[in-house]
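Below is a structure I'd like to ask you about.
Note that one protein chain is taken out, while the other chains of the complex remain in position.
Labels run A, B, C and D following the written order; every chain starts at residue 1.
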Amino acid sequence: MSQLLFFILSTMTILSALVVVFTHKPMYSVLSLIVCFFTIAGHYILLNAQFLAITHVIVYAGAIMVLFLFTVMLLNLNSDSDVPKSGKLRIAATIAAGMLFVTLLASIKATTLGEFTLPPPSDKGMVEHVGQRLFTDYLLPFEISSILFLSAMIGAVLLAKREKN
Amino acid sequence: MEQAAHLVPLNWYLFLSTFLFCIGVMGVLFRRNAIIILMCIELMLNSVNLLLVAFSAYSGNSDGQVFVFFIMVVAAAEVAVGLALLISIYRNIGSTDIDVLNKLKW
Amino acid sequence: MYTLIYTCCLGLLCLVAEILNLRKLLIPIILGGLAAIFFVNYMDWQNVAPMIIGGMDMSHMIQVDHFTVAFNGLLIAAAALLFSLSADFYKDEQHHLSDYLAILLFILSGAMVLTSFSNLIMLFLGIEIVSISLYIMAGSRKFDIRSNEAGFKYFLMGSFASAILLFGITLIYGSSGSFELAKISSFAAVSGMNSPMFLVGSLLMVAALLFKVAAVPFHFWSPDVYEGSPSLVTTMMATLVKVSFFAAFYRLMSGGLLGIDGYTNDILVIVAAATMIVGNLIALSQENFKRLLAYSGISHAGYMLLAILSLKTDSSSALFFYGAAYVLATIGAFAVAIPVFKATGKETVDAFDGLGRKKPFLASMLTLSMLSLAGIPPLAGFLGKYYIFSEAIKNGYAVLTILAVLASIVGVYYYFKVILAMYTKTGDETEVKPSLLYTIVMLVCVGLSLLLGVWPGGLMGLP
Amino acid sequence: MMTILLLFFPLIASLAVLLGGSKLAAKLALGLAVVELAITGYVVSVFQASGPEAFYVFHSWIESPKVSFHLGLDGLSLIMVLLTNFLTPIIILSAFNRNTPHAAGYFSLILLMQFALVGVFTAMDGLLYYIFWELALIPIYFIALRWGGENRVAITLKFFIYTLAGSLLMLFGFIMLYWYNPDQSFDIRELYRIYITDGNQSWLFWMFFLAFAIKIPIVPFHTWQADTYRESPTQGTMLLSGIMLKMGTYSLIRWLLPILPVGVATWGPLAITLCVVGIVYASIIAIKQRNLKNLLAYSSLAHVGLIAAGIFALNIQGLQGSVVQMVAHGVNVVGLFFCADIIFNRTNTNETNELGGIRNLAPQFTTMFMIIVLGSVALPLTNGFIGEFLLLYGVYEYNTWLSVFAGLTIILGAVYMLRMFKKVMLGETGIRVPEFPDLYWNEKLALSMLVIVIIAMGIYPQPIMDMAEPVLQTILNKTVI
Partner (left out) sequence: MTFLGLMIPLLPLMGFLVNGLLGKFLPKGSTGWIGSLSVLASFVCVLLLFKDLGAAQAISIDVFNWISFGHIDISFGLWIDSLTMIMLMVVTGVGFLIHLYSIGYMHGDHGFTRFFTYLNLFIFFMLLLVMGSNYLMMFIGWEGVGLCSYLLIGFWFKNEAYNDAAQKAFVMNRIGDLGFLMGMFFILFHFGTLDIQAVEGLATGLSADSTLLIGITLLLFVGAIGKSAQLPLYTWLPDAMAGPTPVSALIHAATMVTAGIYMVVRSNVLFAMAPTTLTVILWIGVATSVFAAVIGLKQNDIKKVLAYSTVSQLGLMFAALGLGAFSSGIFHLVTHAFFKALLFLGAGSVIHALHGEQDIRNMGGLKKLIPVTYLTFILAALAISGFPLLSGFFSKDEILAHAFEQDKVVWTILFISSLLTAFYMFRLVFLTFFNNFRGTEETKHHIHESPWTMTLPLIILCVLSVIGGLIGIPAVFHVSHLLDTYLSAVTEPSASLLHHGEKLSHSLEIGLMTLAGLAAIGVILYARRKYITLKAMPEADSAITGLPKLIYHKFYVDEIYESWIVKPVFKMSEWFGTFFDKQVVDRLVNATADVMDSGGKSLRLFQTGNTGFYVFAMVIGMVVLFIIRLLI
């Protein structure tokens, strides 16, 4: 059952990811990426990370992808403006990525992870636990990430604001 | 449920993530449209997230999950800045094709 | 211990100052603040204690030690010099001044995270704070296509590298079960070599960090970004940021991956060799000054990798000294270059034509900086180079060191190209007038370069 | 204390001249250089009584890679310092009445050069020595670059990079020595004692030899030389040929022979062969050189080749000869280049074909020039003879046939020097010699000093040899394996 679910979700994930890469229309890419994110959220639930799954949907599908969508529409991008790379480069890209995949797998194939088993469901994935950790052990990174946000915020405003030349 | 999940080896997640990661890499190499490339990078980040959660779940320690939060934070910040840059570029050259960006070379 | 926090606060203060209309006082405030932070940092040297926030010990996130304090001191000093340059540099962009300065301060705080992290999450956050801020700063001249291009290129490749870094972190986490450097280190020492996943993870992390320090073959971003970015940002990238990344690299390798150095070092040897060769050779034919320094920076990265390679015998002091010498020389060079660029409107080497006749003082400052970069005694650059070579030889990298020696001979040629332009060519009669702060920065940088070259004193062997 | 004063006085002088402004520069520089010479004279006068121990200076300098500020003045160093400090005022004097632009910078650089040279000759710590060695390159480079001839840019850059290439290899060699040294320091006393395996000595030899061979220069590493000499301003050429080359030969004696005896034994035969081939090669080339400065450059190449050959002969007469000849060659070559400059100053050319008949117009100059030429062709009772005699005898003891070959310099030297003298000074008045005022006071003074030394040393060289003897014996004993 779980394996079946895994397979279904994985197939969807991979297919939607491939669509993101191969489709000509940016809009399709965005949409299929959203699909992809939803399937990943499914994986999270499978892995007992319920809070994360929610957050994932909210942040990615809800915020990031909307941002993408806005941009695509704001810039009025469509398939006409999207010139594909030449054939040779596409082949080269595929080969390079393929080689990366092969070498990565070849390098870690010896790892025996099959013995790992999923522990019984616990509250680890629950908001209480995660929150607890986030505000104790991970307090410092949490605070520091605010600096990151602040910086990004200022930057985004700085860059995207329309100004007179 | 738990019985069934039991049967999904961690290796599969590793494989899936790696594959997803490489699709993302391929997308970055494959496309010229900056927005799509950005999306492919998001894809790569998500593959990492997936793997982290899987590791976290299987090892029963929640550090991985917490890390994913931070990755999301960073991803969001990155996207915000990236899209802002993109807009700024688009205003100047009217294109999101990265091949047009070759003033600086050699 | 709290320098990091104070720096962040200083950044916030900047933003507040904008609201309070204190724009004119910004630079003095920052410089004063940095001085205070420097002092705090100095006090830390005497009394290294764990960081405690809200009653919680944060030493699993941040580990303040002598290494940290030393590098933080260097970073703060570099930042102070850079801020001194910024007053004049952003004269025409007053309305964005506080934004820029805040971001620059955030970069400094990110860099401080990099020198002190003891957890991969802090490493990641530090890198991202620095990188994302830099994407912004690189693209901050938004009507300048070149700046756009620089920012965006840096952003695209940087994000890509971040993804790789994350993948590496994940694999390490998967195999060692922790993000904490100490635990990773003990895992690496015990079973690191037997865990392929761990090794692959390390390799991916190393690759990502090599990207950040612009080592071949991950260096492609750096010339383009250096050239396209506003000069001050370029200066920052070349100095503060580069050194902080190296500190992070060193910390990661020595604090976490020491157990598998047999695995990573072969890779680093190849990369270091390629970096020194490629950086120096391409720099030979550069006309743009910033681009030239970018390639020179690549080659310096190659030399600094020698220090990373020899960390078994604690080469941190060599890395530190080299970094200090490099920072001083580069800032000194840019302190001359920025006013010259402004006056001539060119950023090529021939912008300096005839400077030796027009402004002998400026020319001599730039000359000394270049000589220090080229590693010629009695300037600090020489001792730095010597120190690093010495460490590398001690660790048995004799052949690589010979290569480094030969590469640095090539390096002399292009540094002298600048000097020759100043002294042997005649340029147009544009008046170059650096402000007082610039002059002070030059004097400080060059003076310190000379002083450190003659009297390295306690700075050698510091961390 | 005296050593420190001796070393740093030129540096202070250099700064003083730089700040003193261009109008005063020449006089100020000369005055300060004379003071330095006086200090040297004082040191020499007390040296006999006090011995070298009185002049050792030792301070720790850098802790972590142990570098000490270790200066010393033994006989060998003192001779070299004396040479430097004797020639510097003369070099400065030679620049009088020449209207050098930016005089403050010029003389300041000359004095800075003096500082570096004294440092090279007194440093007794490997890294300290190396720092001075490279430091010496900078002022001379800028002297040549800013005040040099037409094609100076490319030529001086080549010179700089070429010599720097050698030096960096030496740096590498020093670092290797540092780690071979169980106590891990650069101190010469310890470097003299350390054990290095034969294999390591063999390749370390090249690290040092290349540096010195480029600086000296020994054929085939000499191609920077003639061009640089020609393009440098005269004072630069004098510094280069008169003193700076001696850095190489001095270093052979001081650093290479005692530290790497096995390396020297292994590669010495090749080195000495190179030197001797270089002597003949350079002498032959010199014959047909049309530019006076080029000719002198090649002649200098031949002479220093002999010095190096004498050093590699590894016997006391070779070493003594090299020391004497270093001084002699320094004095002679400075004189020769000064004469070339005097000619250039008046005729605006150094092409021998365009000169001639100067003897008639300037008899005093001719006499001085003649004596210096004779010194450099090693006529007995001039300094050159003592040196060449000892050197050739040293080479003879090493290998008879090599000495015959090296001895060709006696013949070829006469050929090119006299040919040059004839073309430049004798015969009908040359096309570029419409009028030729005889020596001005500064020229007369400088040349007479040189001439006096040339003859005095030729008649009574023993003080120099006595001074050098103990040092050389010690070093020689170390080369015995």
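We adopt the following convention: a residue touches a chain if its C-beta (ideal position, glycine included) is under 8 Å from a C-beta of that chain, and two chains touch if they have at least 3 such contacts.
All values reported here derive from a predicted model rather than from experimental measurement.
Looking at the complete complex, one finds that the omitted chain is in touch with A, B, C, D.
For the options D:54, D:153, D:265 or D:410, the residue in contact with the chain missing from this view is D:410.
Residue D:360 is the one among D:22, D:64, D:345 or D:360 that touches the chain missing from this view. Against the chain not displayed here, chain B makes contact via residues 25, 28-29, 32, 98-99, 101-106. Chain A meets the missing chain through residues 85, 89, 92-93, 96-97, 99-100, 103-104, 106-107. Where chain C meets the omitted chain, the residues involved are 152-153, 156-157, 160-161, 164, 199-200, 203-204, 207, 211, 216-218, 220-221, 223-224, 263, 266-267, 270-271, 278, 280-286, 410, 413.
Please note the rule applied: only the chains that are shown with their structure count from here on.
Distance between chain centres (mean CA atoms), chain C to chain D: 43 Å.
Centroids of chain B and chain C (each the mean of its C-alpha atoms) stand 27 Å apart.
Shared contact sites, meaning residues of chain B that touch two or more other chains, fall at 14, 21, 24, 38, 59, 63, 66, 70, 74, 77-78, 81, 85-86, 88, 91. Contact of a single residue of chain D with at least two other chains is seen at no position.
Interface residues of chain B facing chain C in the complex, by the touch rule stated above, are 14, 17, 21, 24, 28, 34, 37-38, 41, 44-45, 47-48, 51-52, 55, 59, 61, 63-64, 66-67, 70-71, 74, 77-78, 81-82, 85-86, 88-89, 91-93, 98, 101-105. Across the complex, chain B meets chain A through its residues 1-12, 14-16, 18-27, 29-33, 35-36, 38-40, 42-43, 46, 49-50, 53-54, 56-60, 62-63, 65-66, 68-70, 72-81, 83-88, 90-91, 95-97. For chain A in complex with chain B, the touching residues are 1-3, 5-6, 10, 13-14, 17-18, 20-22, 26, 29-30, 33, 36-37, 40, 43-44, 46-49, 52, 55-56, 59-60, 63-64, 67-68, 71-72, 74-75, 77, 81-85, 90, 92-94, 96-98, 100-101, 104-105, 108, 111, 113-114, 116-122, 124-125, 129-130, 133-134, 137-138, 141, 145, 148-149, 151-153, 155-160, 162.
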